[in-house]
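A single protein chain has been removed from this complex, and every other one stays in its place.
Moving on to chain A:
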């Protein structure tokens, strides 16, 4: 009897799948988030807000920015100089961050360093990473004054913590036997690091460093505006907040975009070179 019932079932007559506790919790969580988001959106909008007008103004501003960009009160030379100042800031902080980050990464890697050192380094780095870059720059501004010095130290500080974490994870992926093979031949720790660990991971370490360079460039633009570090971020801040010159804002955005594309092309080429 049971057999005949199950035989007669067709795919369209399938019993609904039972909803388990995990799915119910997930659905409740997503619904709760949606309700809070909608309520938040409604509560932050001013009473006189008109979505249609706002969209039209936004569209017009975008049109000003991207279809009729110009240098406004500045010159191409000045914007180029500002762009290079930001690139310089990103470059210096990335190089410093990668150098110090590599040492910290080695100290944090569980397959290289003693457990106490690895745990201590990881904890300190996690603390530094937990505070956003911009806050570190502002914290250092108190000690060093507003300007590029605080920006260099603040950006480097966060870069070290970020790169130490990803470098340590990368180093931990290296097979233990590769290190053991050299140690079995009487090789000391430092030669093993330089001759076995680094050559095996060079392409991946380079990849991470490039990603951090991209992040540092974006951060350099932000701290240029927010912490008085100068560079293209400062020009963007002045053009948008002081002069409301959307034409110049558009031109600056194009400058930044052009550099990001160049950076991506270089990073792809370097990665291919090192991986092949």
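One rule holds for everything that comes next: a contact is a pair of C-beta atoms (placed from the backbone, for glycine too) under 8 Å apart; a residue touches a chain by one contact, two chains touch by 3 or more; residues count from 1.
Definition applied: contacts and distances are computed from a predicted model.
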Undepicted complex member, UniProt protein name, chosen from "Cytochrome c oxidase subunit 3", "Inner-membrane translocator", "Phosphonates import atp-binding protein phnc" or "Response regulator receiver and ANTAR domain protein": "Phosphonates import atp-binding protein phnc"
Touch with the omitted chain, as defined above, among A:126, A:202 or A:260: A:202
Touch list for chain A against the chain that is not drawn: 175, 177-178, 180-188, 190-191, 193-196, 199-200, 202-203
